[in-house]
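Only one protein chain is missing; all other protein chains are in place.
Now for subunit A:
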């Protein structure tokens, strides 16, 4: 049963790909800041990267760093995607050295992603109900923020400003918790 041996490896590969989705999403989003992620076609590069990781799974050396390998694939996918249209170019970072620098941070991002998730969980709990609702609207609702703003009787720019404040607060809170754990 040579087949069953291969299936186990396949399982492991899919598990690795699944586990590192947040890291890959973060790395790709950083390389393509123009992308409206979470929207219908916003995840193209991530999906393509997943597919290429799967198709090239034979070239991954067991024991080597999966995040580093995956981020290299992601970097090449981003650069290929950027070439495909003017719109893609406009969304993507132009500086190849900077893109490479971001890819080189992948292993580090992957390492503390679980701590970040845990920290985010705590930090979200520290928000006001209103702030939490705003985060939920942005990331978990199909309703557009424009509609949500109208519903709340706010202008869109005001809502965006509020979202910016919440994000700053969450980022600093997560950073503090990570630093506290590291020390």
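The rule we apply is simple: a residue touches a chain if its C-beta (ideal position, glycine included) is under 8 Å from a C-beta of that chain, and two chains touch if they have at least 3 such contacts; residues count from 1.
Note that contacts and distances are computed from a predicted model.
Not every chain of the complex appears here, and the one that does not is recorded in UniProt as "FecR protein domain protein", selected from "Alpha-E domain-containing protein", "Phosphoribosylformylglycinamidine synthase subunit PurQ", "NADH dehydrogenase (Quinone)" or "FecR protein domain protein".
Among the residues A:56, A:84 or A:101, only A:101 touches the chain that is left out of the figure.
Residues of subunit A that touch the chain left out of the display are 6-7, 10-11, 13-15, 17-19, 21-23, 25-27, 29-30, 33-38, 42-43, 46-48, 50-51, 54-55, 90-91, 93-95, 97-98, 101-102, 105, 109, 113, 116-117, 120-121, 124-125, 132, 135-136, 138-144, 146-147, 150-151, 153, 156, 160, 163-164, 167-168, 170-171, 174-175.
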